[in-house]
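What follows is a set of notes on a single structure, which appears directly below.
Just one protein chain is left out here, and the rest sit where they should.
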Amino acid sequence: MSLARFIERLLQLIPVLLGVSAIVFVMITLTPGDPVEIMIGDQIVTPEQEEALRRDLGLDRPMLERFGLFLGNAVQGDFGESFYHRRPVAEVIAERLPATIELSLVALLVALFTAIPLGVLAAIKKNSIFDRMATVGSLLGVSLPGFWFGILLLMLFAVHLQILPVSGRIGFSSEIEPITHFLLIDTLLRGRPDAFLDALSHIILPAITLGLPMTAILMRVTRTSMLEVLRQDYITFAEAKGLSRHRILWRHALKNALIPTVSVAAIETGSLLGGNMIVETVFGWPGLGRLVVESIFVRNYPLVQAAVLFYAVTYVLLNFIADILYTVLNPRVKL
Amino acid sequence: MTAVMREGEAVANTAAAEESIFRRNLHSFAENRLALGSAIVVLLFVLMAIFAPLIAPHDPAETDLFRRLQPPAWMPGGEWSYLLGCDALGRDILSRIIYGARISIFIGAAVVMVATTIGIMAGLAAGYFRGWVDVLISRVVDILLGFPYLIFAIGLMAMMGPGLINIILALVYKEWVIPCRVVRGETLVTRELEYVEAARALGASGKHIMLREILPNILSPVIVVSTIRMAHVIILEASLSFLGLGVQPPTASWGAMVADGRAFILQAWWVSTFPGVAILLLVLAINVASQGLRDAFDPRFHE
Partner (left out) sequence: MKTMSRLLAVSVLAMATAAPIANAQDLIVGFTQDAATLDPGNHRNRETETIIRNMFDGILTRDSAMSIQPELAASYTQVSPTVYDFKIREGVKFHDGSNMTAEDVKFTLDRLTREGAMGNDQTSPRKSLLGPIESVEVTDATTVRVTLSEPWPLLPAMLPFQEIVSKNFVETVGTEGMATQANGTGPFKLVDWRKGDSIIMERFDDYYGGADGIQPAGKACVDRAIFKIIPESASRVAALLAGDVHIINELPPFAVEQVKNSQTADVMTVNGTRSFFIAMNLEGETFDDIQVRQAVAHALDKDLIIDRILGGNAASISGILSPDAFGKNTDLPEYSYDPEKARALLAEAGFPDGIEVTMDTTGAFKDTAEAVASLLTRAGINTKVAVGEAAILNEKWRTQGGPKEGDMYFTSWGNGSLDPQGIFVPTHVTNARGNSAGYSSDKVDALLDAAATEVDREKRAAMYQEAEAIANADLPYVYLWVPQDIYGVSKRLSGWQPSPDSRINLHDACLN
């Protein structure tokens, strides 16, 4: 990829982020409900005290001024203070992000490691019983409502069989000094296999629930592109040269067939990150999604603003990564 | 004069050719037994929704606190007149599921239809006119894609308040982007095809070319995408209801039923489980059927 192209891509980010911020701001302006009223709740307060609270949160200023201030500060990396936590929004989000990213990545790994072998097998054994079952299975995967399936998994494994924990990221016997804030990595770095297994047992059900639709999608993509590749001339040529079928499949065909799979995976990771508030709610996972939804309900505007910007940036970057992967894996494509 | 005649002939010919392709495709769809079966299941759900008042054994809103959390008929304490048991207010779960099909199907269909219509118009305009129209529409699409779907919908629901129409609007605001991208891509390709060039050379108006020449030719991938999206939208509506942002009570919505029942899952699993099964069945049937449609109608997916 040329540098010019790279810079062009980065510049494209600007209108998207501006547009996203503006839309969020308009939505906030039009949304009824007063953060101060919610904060005070069932308590006595004089109008002066209420005014003071409103002033402290900066809510007394006109809308446009607040938007300008937000943009000006955001450019410098300051996203304001969370009304509810009374701390910088960036800090609050940063605390929740590792949990969300870890869950998404594990879900992605689960999806890749089941989808690719299944997809390849389905393509090789095209129209066999296995292929049909895999097809129906993948359709089942995209049809399962996550909030419902998660509850069923929880009931089965955590409540009835009691082999997995009910909620949270890790147990309390496992004090792990954070390094990367990803518990699966930190536990290993700290040399605590017991804690690693503990963290793993916590993440497995949410990761399966979150990753299932993606598994289904990736399997379909892998199967289709594998079939496509198997029909190509060079495969026929390799067969004619007498290379073993095994070698052809796993060395030559798969490498090319994976290009669409990987770029779809990169794009879909964005929807994993932005779509896990439901899984977080069901499994009590202390991630960003749940926090954003709660923040919408208590009208914690600075946090919603910043989180949505974060999602937008990730989305654009992931698409960017998908493009790069596409070029790297397939030298024929010139961006 | 000749030009008009020729154009008329061409249209007639294309129409005839399309007709026969359509028949062949329909035939191949019908041969796919799984897909056909699923289409029938979808149809049954639609009929269930339409004739809900005739089928449902009870009034879905009628509460009876003495039947609170009554188990399904085959369990101790169950009654055959309340086949799937009762919810926390003693309402018949089966009747609520039957009525709930109305919400899921209506919202699914309405969102997809409105979104597809908007998407087709925007996509055609972007792909056909290109230039600043395309840049403008594509930017809006990019911006909307930057929002996570569910969070955007939740924000819109907070802004507009609950209600059937508002759910449809909240989902359409982002949903139209998907058909729009498909249509734009197809239009960019199709507008360069010979017969479109020919129509343009014959002096046909832009509107005519877009709606009469391009649209019919790109309609089948759009229909395929729309049916798949309908399955997604039904799950999204259920997710919104699950988060408490759905239709108003006492209207039954499957997502809300799952959400209400999850608190009782340790004591009364049936409250949450059966509506979930209903969502799964309908969405699965739509997905299998649309897979069949795709295989039959979209030659590029023929495998």
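Lettered A and B in written order, each chain numbered from 1.
The rule is simple: a residue touches a chain if its C-beta (ideal position, glycine included) is under 8 Å from a C-beta of that chain, and two chains touch if they have at least 3 such contacts.
These numbers were taken from a predicted model, which means no experiment stands behind them.
From the options A:86, A:125 or A:231, the residue with contact to the unseen chain in the full assembly is A:86. Seen across the whole complex, the unshown chain contacts chain B at 61-63, 65-66, 68-69, 88-89, 158, 161-162, 244, 248-250, 260, 262-268. Contact between chain A and the unshown chain involves residues 32-35, 37-46, 49, 52-53, 56, 84-87, 92, 95-96, 99, 154, 158-159, 162, 165-169, 172-175, 188-194, 281-284, 286-287, 290-291, 297-299.
One rule holds for everything that comes next: only the chains that are shown with their structure count from here on.
Separation between the centroids of chain A and chain B, computed from CA atoms only, is 24 Å. Partner chain A is touched in their complex by these residues of chain B: 34, 139-140, 142-143, 145-151, 154-156, 158-159, 161, 231, 235, 238-239, 242-243, 255, 258-259, 262, 265-266, 269, 272-273, 276, 279-280, 283-284, 287-288, 291, 301, 303. Every residue of chain A that touches chain B in the complex is listed here, in rising order: 12, 15-17, 19-20, 23-24, 27, 30-33, 126, 135-136, 139-140, 142-149, 151-152, 155, 159, 224, 227, 270-271, 273-275, 277-278, 281-282, 289, 292-293, 296-297, 304, 307-308, 311-312, 315-316.
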